[in-house]
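Every protein chain of the complex appears in place save one, which is left out.
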Amino acid sequence: MSDIKELISGICPGATFTEGETLLVTVEEKDWYPLAKALKETKGLEFDVLSALIGMDWKESLGVMYYLTSTSRGWEMISVKVAVADRENPMIHSVSDLWKVALFQEREVYDFYGIKFINHPDMRRFFLRNDWVGYPLRKDYDTNPALNPLRMTDEENEDDTVSYVEQPDGKIKEVPGKVFEESDYVVNIGPQHPSTHGVMRFRASVDGETVKKVDVVSGYIHRGIEKLSENLTYPQILHFTDRMDYMSAHQNRHCLCMCIEKAMGLEIPRRAQVIRVMMDELMRISSHLLAFGCTAMDLGATTAFFYGFREREMILDIFERTCGARMSMNYNVIGGVIADLHPDFVKDVKHLIEIMPDRLKEYHKVFSGNIIAKNRLKKVGMLPKEDAINYDITGPSGRGSNWSCDCRKVHPYSIYPELDFEEVLLDGCDSYARYMVRMKEIEQSCRILAQLVDNIPEGDIRAQVPKVVKLPVGHWYQQVEASRGTFGVYIESDGGKNPYRVHFQSPCFNLVGVMDLTCRGNMIADLITIGAALDFVIPDIDR
Amino acid sequence: MFNFGTWTSEFNNFLMGFLPDWLTVVVECVIIAVLVLLTYTVLALFYILYERKLCAWFQCRLGPMRVGRWGLLQVFADMFKILLKELISLKDTDRFLFKLAPYIVITSSVVMLACLPWGNGLQIIDYNIGIFFILAVSSVGVLGILLAGWASNNKYTLIGAMRSGAQMISYEISLGLAIMTIIVLAGTMNINSLVWEQDSAWFIFRGHIPAIIAFLIYIVAATAETNRGPFDLPEAEHELVAGYHTEYSGIHFGFFYLAEYLNLFIVSGIASLMFLGGWMPLHIPGWEGFNNVMNWIPSIVWFIGKSFFVSYLIIWFKWTFPRVRIDQMLAFEWKYLMPLSLANLVLMAVCVALGWHF
Partner (left out) sequence: MDVKIKSMKHEDFKDNEYIDKLVEELNATGANVMVGKLDQLINWGISNSLWPLTFGTSCCAIEFMSLGAARYDMARFGFEVARNSPRQADYIMVQGTIVYRMAPVLRRLYEQLAEPKYVIACGGCAVSGGPFKNSYCVVKGVDEILPVDVYIPGCPPRPEAFFYGLMQLQRKIKVQKFFGGVNRKEKIEEFFAEHPEEKGRIG
């Protein structure tokens, strides 16, 4: 830790350090880009992953919190705070050329806070309509509905973009641009399309059937969860996590609860920990089964989809008995879980573990063992390891590129360190590898469940939690391994019962960021399979 | 074997008895037209239900159950609804071609239907180049699909239509070569003679290895010809929304939908004609008793039964296999299937020349 301080002070003497959960480095905007470059490239630092990029409004200033991770330093994490006082025309240097993941994340910050990123190639709004007035997550945002009425007209000038380029003399010049050339044959896929897994929209310029460029247009299910959370108390914001990535509902909620518990300094009873982990793993199986089904269906093998759903229904039954709902379970609460396990839980889980290996073989026979499926998936959507790291592609998709990024291993949380399971790694870097990682992860999840199902300790399911949950002043960042990758929650508190800022760092957001990279040069039909194998959930992207 | 020809000729004589010649022809034509259209509708409706039920069973489901007993009336409900759906006319499209396209598709499949040998003496058109005629007419359907895709002024339909064109033209070659292989064996293109040639045994048995290879090639090519999975690229639901008929609504869509199912029947019918004996009952040389029992089953049942069996195969792999990609599909045809069919044709010719067949 101390060597980081020395190295950073050497590069940027003006930086100040605050010890905390992670080391917080505060730098001036003018020092930020050189520091970022140094952090990424200096030997001994090599912060190669930009884990989170969080726009902030500290009232007197606007700014960005960066969470950087260094895989070579044992996944050590530091945070960097960059603030600018200018509220009229805030500008920060873009780091999208260092960490490609920032390409979309900076657009999100621009959308929410109006912070313009210098040298970012494509500074459009990301979630909101391009005729939106104001920046909704700013604290002084005018909520007057007359400013932003429900517009029933289409957005105009969709192709227009702008970038703010720094000139050699230090002046910033506004350079307008176009997303697609006039001569491009642009095929619009979505928002209502059977294979975008929700309301995603891709605009793909094609040459014959070969994709030349993909433009991701998001925000068709952007519900403003982060803004809503700022006006609710901590227990009230929990339910949003179930409705973001509804296929990782338990994990996401686990993450948010852990973040709040960490801030409160709350000790969770062992029984609750075990139940939470079991639920997480069941959720992972159910999610991967759905992913299997959808991949198969997007490839036209409809029958396999039904087989996947058959087993998924069994898991939903387990959830329903214990949690009371098939989806949106709302099971984790601050301090533990909301209800005790159903008496049949152990029996049901054992049955599931017992049948899964056979069913996985059946899936392989029905779908992935088929030569057509193999030809459709192999060597399609190549994502080399360096790109996976640069775009922060975690979860099964990252591990399909042979990047060891399982949060359960690298940032162990809850009772995962005690458990015996393997991180599935494949080096195919293609859609098939991503698909196979999922199938193998089902086996590993079953293995975790088998270790726990007979060892659920007796005890409380919930810790004592004060009636009104208040967090001390400060900020916290917590990550878990959700079904699709590393899910992060950032909470900044001003000491009140409402959070000052909540940010959800969703894995799918990064997944959709590589669509352009992976689809180029492939065919339109591959665009669908690449999307299916990346397996993003749209409400998780849009939040 | 009962010859339906006696019925038809008696009916003809009956009409001739009190009508002038030209009127007889007119009346007969009208009756046949009505019969063909009726058969067409009933068969297509049956096929829709057949496929929905079969796919449900493959997928551990029940399929239509509530409308009528075992869901038998389901397709009639669908038909009423589709007849009454609004026909949407689109801005900026080629109105004439847009409306013409579904009729081209359906006409080509009706004409093919008329050529099939339904039973002993139950055949409407019987040319000396019958099978050649069927192949020619089946290619006209592609035109309808291309027009539909072009006239809709939609990028998805256009891509669907182009795929369809590429696919059909490619696979027509293998289809034709597979049929040619059998023609080499049969020595005739006349449909009626083709069936009678199989009196001793069906072609698939008579031609043994080359005939079986031809059958397999035919099934693959026919699946591609009818745009069914794994070759359903022109309508590839998960890529192109609904492919070439994305913009069609109401009965115009209904025509595409019916033609799709009926083409399935027709290719199965041709398969049963070329390989499985058409309406000819299962005859095993030497087993006279067995052959006589088989002859008791009406020829029309044989034909329809065989066609349903072949359709079952095609439906089976539609619901099992994933979809191939356009380049893979074309590579498969031009690199593997067509050379194989050519080699198979030579093999058959050798077999016939040397008399190595039954």
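Labels for the chains are A and B, by order of writing; each one numbers its residues from 1.
The definition used in the following text is that contacts are C-beta pairs under 8 Å (C-beta built on N, C-alpha and C of every residue); 3 or more make two chains touch, one makes a residue touch a chain.
What you see is a predicted model; the values in this text were computed from it and never measured.
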Going by the contact rule already stated, which one of A:L24, A:V179, A:V199 or A:V346 would touch the omitted chain in the full complex?
A:V199
Given A:I221, A:I338 or A:V410, the one touching the chain that is not displayed
A:I221
In the whole complex, of A:R310, A:H342, A:R447 or A:R462, the residue touching the missing chain would be A:R310
Of A:L23, A:V211, A:V277 or A:L290, which residue touches the hidden chain?
A:L290
The listed residue (A:D154, A:D169, A:E182 or A:D358) that touches the chain absent from the view is A:D154
Those residues of chain B that touch the unshown chain are 52, 56, 59-67, 71, 73-74, 76-82, 84-88, 237, 241-242, 245-250, 253
Please output the residues of chain A touching the missing chain, sorted low to high.
127-129, 136, 141, 143, 148, 150-155, 191-194, 198-199, 219-225, 227-228, 231, 239-240, 243, 246-247, 290, 305-306, 309-310, 312-313, 316, 326-328, 538-539
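Basically, only the chains that are shown with their structure count from here on.
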Just the number, please: Cα centre separation of chain A and chain B in whole Å.
50
Across the complex, what residues on chain A touch chain B?
185, 187-188, 193-195, 209, 296-303, 306-307, 310, 366-367, 370, 372-373, 375-376, 523-526, 528
State the interface residues of chain B toward chain A in the complex, per the touch definition above.
55, 58-61, 155-156, 159, 229-230, 232-233, 236-239, 241, 319-328
